[in-house]
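Note that one protein chain is taken out, while the other chains of the complex remain in position.
Moving on, here comes subunit A:
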Amino acid sequence: MQSANMLLRKIVRSSVLPYAAQHGMKKDLFPLSRTLSLSLFLKQDNSCKPSEKLDLDAWKKVMKSGLQEEVSETVSEPQELSGLAAARATLEMWRLAGRLVPENVSEEQLKMFMDCPSKSAKKKYLKFLYLKELYKKNDKRKMEEKRERKLEAQEQTSKTEETRKSPFVCLWASTMDKAYSWRAAQSMIFGQPLVFDMSFEKEMSVREVANTVKQLVLSESCNRRSVDPFHIHFCNFKDDSLYHREFLKYYREAWGKLLITVTDQCYTEVFPKDKLIYLTADSPKVMQTFDHDKIYIVGSMVDKNIKTGVSLARAKRLGLETAALPLEKYLLWNTGAKNLTLDQMMHILLTLKDTADWKKALEFVPKRKFCGFVSKPVSELKKTLDLMNTLKLGKRQQEVQKEFAKNYSKK
């Protein structure tokens, strides 16, 4: 009976058989009366003396033994790493530790990394590189998938259909380009000027300049595609400035052929002063209507750490009129700064020029920044707003008093 039991048990535990054989089975581990059960719990119960079965430090041996050959190789070379190599090794370790570190780092990026003044700057830069790499990879993957799908589709169409006949030669892209260029050229003669003030290079970091140029490229393209484009002026544009170099990265040889006016002169030298209006979110004046006789100036600046009043100061210095978009008047503002990106400005101005419809124009303000459009008549809204304010202020006054009492009355 006992031996039969043993045998059965052995069969059941055959999965751990090699182990059991290694360490020797203990007879008295199993009480005779217990029936066979295949549940996991029983098994756990049985192996309650793990140290006998399981060598808990086995992993250390594995880790150490697997290395002997490698170690003997590495020992021969000097352990001390210098500068860039050390930084690269550190990055590799961080990557292993699961931090956000890019896979491939160029020499230039490594130097940038080492030049970062603080730990958090280093971390941020690495994260930026990591995300950039990730997006690039994803784009590449998507491109490949698309190409495959296209090839498949082509195969299918070539099987099923003969070439379709059409009265036009299919030359959409280049024809459109020509049409756009024609319009842009016309706007350069008859169009309303729109000035981008390019004098903010000193106020921005390298990355901010890069972002600015990207936004300008977007605005230029949407201007070109519009029905009635602006005549774009880049004023205060210095040759070989950071702006210039960034633009060349985007446009390459097309930079010389763009249908815009680029000048190192100030807008005050190009246009009469009384026609200029500087658009800035800090302006105390609110734009009522779009004036087709005026020349609007937009500051080409991305300010990530909100530098209030920089462009307003510029307009004040030159004694120009300023204006802000009537965002408060038409939108129930939610979150975010009131300064918009340059391409959003461009969309808004183009729409205003074509339709003079504020609601349509302000559709281009990002949706996350506002809750909705103001629908009620302004006077009625103002009443409720006043009511809300008095309620709020009433509450706030109490709060202020409470705080005051807390802070100052305990002498």
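Here are some notes:
Methods note: a residue touches a chain if its C-beta (ideal position, glycine included) is under 8 Å from a C-beta of that chain, and two chains touch if they have at least 3 such contacts; residues count from 1.
Rule of thumb we're sticking to: contacts and distances are computed from a predicted model.
Per UniProt, the protein behind the absent chain is "Mitochondrial ribonuclease P catalytic subunit"; the candidates were "Trafficking protein particle complex subunit", "Proteasome subunit beta", "Mitochondrial ribonuclease P catalytic subunit" or "Autophagy protein 5". For the chain missing from the display, the contacting residue among A:A184, A:M204, A:L312 or A:M346 is A:L312, taking the whole complex into account.
In the complete complex, the hidden chain is touched by one of A:A97, A:C170 or A:V227, namely A:A97.
Taking the whole complex into account, subunit A touches the unshown chain at residues 15-16, 19, 40, 43-44, 47-48, 50-51, 53-60, 62-64, 66-67, 71, 74, 79, 81, 86, 89-90, 93-94, 96-99, 119, 203, 284, 308-310, 312-314, 316-317, 390, 393-394, 396-397, 401, 404-405, 407-408, 410-411.
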